[in-house]
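With one protein chain withheld, the remaining protein chains of the complex are depicted in position.
Letters A, B and C mark the chains in the order given here, with residues in each chain numbered from 1 onward.
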Amino acid sequence: MFEFLNQPEVIKTIVTLGAMSLFFVGLFGLLTRKHIVKVFISIAIMESAIFLLFIGLSFNREKVAPIIDATQTQVATMNDPIPQAMILTAIVIGMAVLALGVSFAIEYYKLTGKTEIDTMNEMRF
Amino acid sequence: MSSTLFIALPLLFGFATPLLSRLGKNALAYTSVLMQLSLLGLALSLLLAHSSTTVELISIAAPLGISFVLSTASLLMVLLFTLLMTLFSLYYLFQRRANAYANESKFFTLLNMLLAASIGLVLSSDIFNIYVFFEIAGISAYILSAYSKTALALESGLKYLLTGAVASIFLLFAIVLIYLHVGSLNLAVIAEQFQLLPYNVKLLISLLLLIGFGFKVEVFPLNFWVTDVYQGSTSLVNALFSGIVVKAYLFVFFHILYLFLSQGEFTLFLLYLGGVSMLVAEVAGLRQTNLKRLFAYSSLGQVALIFVAFAMQNIQAVQAAFFIVIAHSLAKFMLFLALASLEKTEQNMHIDRLKQIDSPFLMVMMFLAMLSLLGIPLFVGFVGKFLLLKSLAVEGMLTLLVMVVVASFIEAIYYFKLMGYMLHKGTRSEKVEVSLGEKMIFVSLGLSLLLLGVFPMSIAGFLQNAAEVLLDQTAYITLLVGG
Amino acid sequence: MNIKRDIPTATLSGFALSAVLVLTLITILLQYLPLSQQRVGDALLVLNEKEGVANVVTTVVVYFRGFDTLGEIAVLFIASLGVGLMLQPNTECRLKAESNFMLQTASTLLFPLILLFGIYVMVYGHLSPGGGFQGGVIIASGVLLLLISHKNFEVPHTVIVAFETVAGVSYVLIGFMGLLLLDTFLGNFIPHDIANMGMLLSGGVIPLIYIIVGIKVGSEMSGIVQNLMQRSDDV
Partner (left out) sequence: MTGFIILATFVGIIVVAFASIVQKRLADSVVFLMGVGLGSVVLFFLFKAPDVALTEAVIGAGVGTFIFLIALKHLGEQA
């Protein structure tokens, strides 16, 4: 019943629209939310959007996952492994930065009691 | 010899830190300096060998896998970074007894990771590999910025981290689009095929790359975080930020720009962006009373000057850019180290305290550095500014010429104010002790500023060669992709 | 409902700004959907038939783009170092409540299974989906389970550091071995017969590196998790 959704062009359109809407949600959060945890959440959402966009636009529904086994030996029928490898790397890096950011935020809160990024202005004098 | 060593050795050192710190209190510090010295020796021997551009493969052949390209231009940057990092480590060793960092082994790890990442940014020819090094350099810089764990330091670290995370998202977005449309990550292959893309896609990728790198190369609307970070971090670490990290990002951004982004209107836009950020930074610097913040604004202005020079895209201007890079790195390094020596008693100096301090040696050294930054003849800063102005005049870009002159004039106002404070007659109460080792480092930095300024011809040929190599797109493509 | 009063202007303008940006992005992206042209990945798939392992993603991550993985390990290493630096445990006041007996027993029983699963994912990373990163994080989540359920549980700091150091150093040393023997950093210097593809012992240096990556990721993630947990006890 929804067969028309399986055409490659349609899938690519869905992925583009979906991932960009997700990116929009993240960007909106980044621009308007002030709480530090919300900012980190927004950044995580934006990152997910990029990951989904990349994998979604580079895959081909006709092809299989790039793993050779007894039934799949033809490389011509496999999906591109590079985007997957890149996103694997990017996910881990994003998590590392997130953990570090949270530890900064916790220590900062311990010292000053502030969690809103627009009140973080110890400097200016 | 292998260019991979420049990256792999500091990484190995970083990973092995816990092992080395077992060996004794000083073993780690000395091995770190020793390793940096040997890297410096390697870079110098490569310089003297006058070898042509070499490609170092990782695992598989060039267009498919990652490779490192060591050309005259990247060798220049590698040499600069290793030299500055070695001097930094030596300086740290000399003043260590007085005020060592807490958890010293972690500090050394971060320094070496920063060195590895900066060199990796300069050498790598694969855009995703550049993203990874971008992150390593960023993440070590965040921690170095927050290292002292005071409220100020943590705030600056947090701001640095947030802007850096946003920047890396945009950079990753650009890389994703490049791979989807070009089908490769190798800079040479991208350079070959980028011009065939539709105009809008090219524009989008250029803008995303500009946003991604713009945070890091500190151009105008995206540099709001810089001064806060400089103010929150210690002066010691600021020396690294303005001497090494920014320069690595600038180099890689313009390397990418020359390879495939350079189109008429986009570069013109970049030129004026640089001009505007220069003016804004200098004007905002005028009313600063905190020394660190003042130097941060001056740093922004100088980095924008380098930005303009690189964006000119001709050999003379790029040669001038290299001159300013060297001059600014050495001079700012000196200023921030001097500030670190002065700040042993108190962080965040007000400029009035310059009147109180009794240390003729440091005053002379800061004086030298400021003169070079202002572009007074006989200093290397003059050579760079002069060449840039000449090239702007030859190209007939009068607006930019006026912008550069006005910015230099404004910069002169506040530096002369500082010099006036330093020459202020009156009782000077605060004595600052400077050890012999520290003095040697300051003297060597100051002498190199003077010597390069008096004999600019000694390196002009090398810098011109570097500029030619950096601008030569076809040679790079032939080297990596083959005829 | 009065929109102007209920939603602050900053929110509205942020909404408008991001909407405009993203709509532009969508227009350009949809207008020029990328063609399915020749990509490097296809060339790598072919190359994988000659020198890779069954899971092509593993070959790409560990071998073809090996330096990215080394850099990624470095990022994780620095992050774990930074978290440790920021949140140094304050061992004097640990106020964690003793958890339920059932929970304790269950997690003690589960931990070996999780560990086994993590090691399986790690060791079979070159044959099936999974590998060092995933396996390492699974092991770290097992450690997390024990940390939550047992009041006094703690992986000794020296153990974490030892694993981390040995794994990191041996990764770079394997790279140097490749440089010495084959003249490319991270070259595959262990003999690997391509006829063995799909077997546990195949691919030469690739599974070895992925296991090292797994150990490194596992110890670093455990370190991060433990630091975050311990600091949270002294609230």
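We take it that a residue touches a chain if its C-beta (ideal position, glycine included) is under 8 Å from a C-beta of that chain, and two chains touch if they have at least 3 such contacts.
Just so you know, these numbers come straight off a predicted model, no measurement behind them.
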| item | value |
| --- | --- |
| Displayed chains contacting the withheld chain | A, C |
| Hidden-chain contact residue, picked from the options C:Ala140, C:Val172, C:Leu186 or C:Val213 | C:Ala140 |
| Interface residues of chain A (partner: the chain not displayed) | 2-7, 10-11, 14-15, 17-19, 21-22, 25-26, 28-29, 33, 35-38, 40-42, 44-45, 48, 51-52, 55-56, 59, 61, 63-67, 79, 83-84, 87-88, 91-92, 95, 98-99, 102, 105-106, 109-110, 115 |
| Interface with the unshown chain - residue positions in chain C | 55, 57-58, 121, 129-131, 133-134, 137-138, 140-141, 144, 221, 225, 228-229, 232, 235 |
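To be clear about the criterion, only the chains that are shown with their structure count from here on.
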| item | value |
| --- | --- |
| Pair exhibiting more inter-chain C-beta contacts, B-C or A-B | B-C |
| Centroid distance [mean C-alpha coordinates] between chain C and chain A, Å | 15 |
| Whole-Å separation of chain centres (CA-atom averages), chain A against chain B | 30 |
| Chain B: positions in contact with at least two other chains | 128, 132, 135, 139, 142-143, 146, 149, 179-180, 185 |
| Of all residues in chain A, the ones touching two or more other chains | 57-58, 82-83, 86, 89, 93, 96-97, 100, 104, 107 |
| Touching residues (chain side chain B, partner chain A) in the complex | 128, 131-132, 135, 139, 142-143, 146, 149-152, 154-155, 157-159, 161-162, 164-166, 168-169, 172-173, 175-176, 179-180, 185, 228, 231-232, 290, 293 |
| Contacting residues of chain A [partner chain B, same complex] | 30, 36, 39, 43, 46-47, 50, 53-54, 57-58, 82-83, 86, 89-90, 93, 96-97, 100-101, 104-105, 107-108, 111-112, 117, 120, 122-123, 125 |
| Residues of chain C touching chain A in the complex | 10-11, 14-15, 17-19, 21-22, 25-26, 29-30, 33-34, 36, 39-42, 44-46, 48-49, 54-57, 59-61, 65, 68-69, 72, 75-76, 78-80, 82-83, 86-87, 128-129, 133, 197-198, 217, 224, 227-228, 231 |
